[in-house]
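Of the protein chains in this complex, all but one are displayed in their positions.
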Amino acid sequence: MSTNRPSEELTSTAGAHASDVPERFVDPGLEPHPVRLADRSPEGAKRVERQVVGVLLISILASIGGIVGFFLIPVGTTLMDVRLSTLVLGLGLGLGMLGIGVAAVHWAKALMENAERVEKRKPVLSSPEVREEAVEQLTTGIEESGIARRPVLKGALVGAAALAPLPFVVPLVGGLSETWDVNKFRHTAWGDVPDGTGGRLPDGTMGRRLATDPEGRPIRAADVTIGSAFAVIPHGLPDEENYLEEKAKAVVFMTRIDPNELTVSPERRDWSYDGIIAYSKVCTHVGCPVALYEQQTHHLLCPCHQSTFDLANEAAVVFGPAKRALPQLPITVDTEGYLVARSDFHEPVGPSFWERER
Amino acid sequence: MKALAASRRHRLAPVVLLLLALILTGVAYSAVTSEPATAQTASQEEIEEGEALFRSNCSTCHGLDAQGTDLAPSLVGVGAASVHFQVSTGRMPMANNSPQAERKDPQMNEEQTAALAAYVASLGPGPAIPSADQVDPEQGNAANGMELFRANCSMCHNAVGAGGALTEGKVAPPLDEATPTQIWEALRTGPQSMPIFNEAAITDQGARDVIAYVMEQREVDPGGISLGNLGPVSEGFWVWIVGIGGLIGLAVWIGARSS
Partner (left out) sequence: MSTATTSTQSDTAKALAKAGPAADYLDRRTGIGKVVREFARKVFPDHWSFMLGEVALYSFIVLVLSGFFLTMYFVPSMGHITYPEDQLPVTMQGVGMSEAFASTLRLSFEVRGGLLMRQIHHWAALLFVAAIVAHMLRVFFTGAFRKPRELNWLIGFTLLILALLAGFSGYSLPDDVLSGNGLRIADGVARSIPIIGSYASLALFGGEFPGTDIVPRLFTVHILLVPALIVALVTVHLILVVVHKHTQYPGPGRTEKNVVGYPVLPVYAAKAGGFFFVVFGFLALLGGLVSINPVWIHGPYDPTPVGAGAQPDWYMLFLEGGLRLMPGWPEFVIGGFTLSLNILIPGVVIPGLLFTTLAIWPFLEAAVTKDRGEHHVLDRPRNAPVRTAAGVSVITAFMVLNVAGANDLVATHFELSLNGITWFLRIMFFVAPVFAFWITKRICLSLQRRDRELALHGHETGRIVRMPSGQYLEVHQPLTDEERWVLVAHEADRMLEIEPPEDENGVRRPGYSADKQRLRLSRFFYEDRVEPVTPAELAAEMAAHGVHGDSEQPAIEEPGGLRDTFARAEEEPAGVTAGRDARNNPPSS
């Protein structure tokens, strides 16, 4: 036996007649307003009022505490002081604000008259009369301007308006860069040998010495032992103009691998020196420094998007979103035993760009 | 006088002269050069104790004479520092053969570790265990250490040494438990995947600077709770779970009916 009590609209006889029953349910209307403590008793209302005042008092105390903390706690002395100052000011500001918010909300919920009200929606659409008037006004206005009858005038106006911003926009955009010469991407500081930064090769030419980054000491070939890692920049680079821009293209990673484990293609035979290899550190994916060297696998990993390059195999890509191997810096030893670059890289370093292969 | 003059022309005179010259040179040399920076020279019994420990704990993988097997590399020439590092951090003996040797509780005490180190050092020259002076963070400049650390270390170990991922399940471990000695030893010996940072790359003073920098990271975080120093990902987690979650909770409270 069902114990459902049917509501007014429905009959409970077996085989209800379809005609008695509406197509869909109708809206029962707003629920009755629940009675709150504050509505029921004046003492309840008083209690809520006390709670609200209490929270506001906490807020006041916190704000004052924050101001006191500002004056009393120094900064710039020790890390602990900075932490304490941040904490006290944060608590003061935070609790001060939070207290006001909690108090206001509690007041609204528990004390304020809060019966739900119903308001009618007006259609967003303007009434037909308003629309008609609006259209009429627009038409009259356009008619009076006469633009419809004067197509040449309209055309000239449009043309002038289209061109007028250009003397502003073109200098703005055109001046955004100090140079538009894309070929600058192809050249790095390794191709230049300012005075005092080079070493003499056996054939008499000068090559840029390799130096440690950041201290700038030239590196002897004998110091590069198997499995060692060096962060390398051109010797004397910090003294150059546009130091950071040049460094961003010239950073190099160097290590030494047992020559028996190195694969060297014929045209690159003189790019390495007895197992010492140097590669551009600028990832060919989107340009992060590639420097996570796994000594045992000879893999160089980029931490940004995990492109992995096999240094034993001319930095070929073995995993990840890079397409091209890292450019190799051709190196050799000068007459004093320091490592020098034979020349600049043989291809542009870093990420690909449209004109790269041209 | 006649005897001395006569002995000058003795046929063994050149030999005696040569011996004298050699002895003189040797004495002069050892007087001029400084002692290698080892805590103390290993005694023969320490080396023998080390050999015994090696046979029972390490030779299964590293070979009876530490020449290496398919399972583990040769230890000839790795030096005392390498052994001290691996054993004092508990990485060796390894629990099982895996891509990454994990730091765990050391299985040997200081004395046994020193003996093992002495034995391996006796097999071939390699980096020695540093003295306390060489690894003293008070003598290091943390700012210079910062520059060296970020050029050489932070790409694997994270900017403050919280650790980072390498390929195929390997990791660059966090540095929060490393002692100054262990940092030095790791730099100079390049354990497992880590490359070797020799004196040409990071000088002895530079190594002290790096140690000072790593120790400085153990100071209090001035900003408050540090969320592991893992960067924006943990901050993003926090803002969704604590921030949006907390504010939704407050919004539910605001919208709910009061009793």
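Order of writing sets the labels: A and B. Residues in every chain begin at 1.
To be clear about the criterion, a residue touches a chain if its C-beta (ideal position, glycine included) is under 8 Å from a C-beta of that chain, and two chains touch if they have at least 3 such contacts.
The structure presented is a predicted model; accordingly, all values stated were derived computationally and were not measured.
J.: With respect to the chain omitted from the figure, which of B:88, B:134 or B:158 is a touching residue?
T.: B:158
J.: Going by the contact rule already stated, which one of B:13, B:27, B:64 or B:239 would touch the omitted chain in the full complex?
T.: B:239
J.: Extract the touching residues of chain A with respect to the undisplayed chain.
T.: Chain A touches the missing chain through residues 1-7, 9-16, 18, 21-25, 27-31, 70, 73, 75-79, 82, 85-91, 93-105, 107-109, 112-114, 116-121, 123-124, 173, 176-180, 182, 184-185, 213-214, 231, 233, 242, 244-245, 247-249, 251, 281-282, 285-289, 291-292, 303-307, 317, 319-324, 350-358.
J.: Can you name the residues of chain B that touch the chain not displayed here?
T.: Counting over the whole complex, chain B touches the hidden chain at residues 142-143, 145-147, 150-151, 154-160, 162-169, 171-172, 213, 216-217, 221-227, 229-233, 235-240, 242-244, 246-248, 250-252, 254-256.
The criterion applied here is as follows: only the chains that are shown with their structure count from here on.
J.: Take the average of all CA coordinates in chain A, do the same for chain B, and state the distance between these two points in whole angstrom.
T.: 37
J.: In their complex, what parts of chain A are in touch with chain B?
T.: 34, 36-37, 79-80, 82-83, 86-87, 90, 105-106, 109-110, 212-215, 217, 219-220, 223-225, 227-231, 255, 289, 291-297, 299, 301, 303, 306, 308, 319
J.: Tell me, which parts of chain B touch chain A in their complex?
T.: 147-148, 151-152, 155-156, 164, 166-167, 170, 172, 190, 192-201, 203, 206, 219-224, 253-254, 256-259
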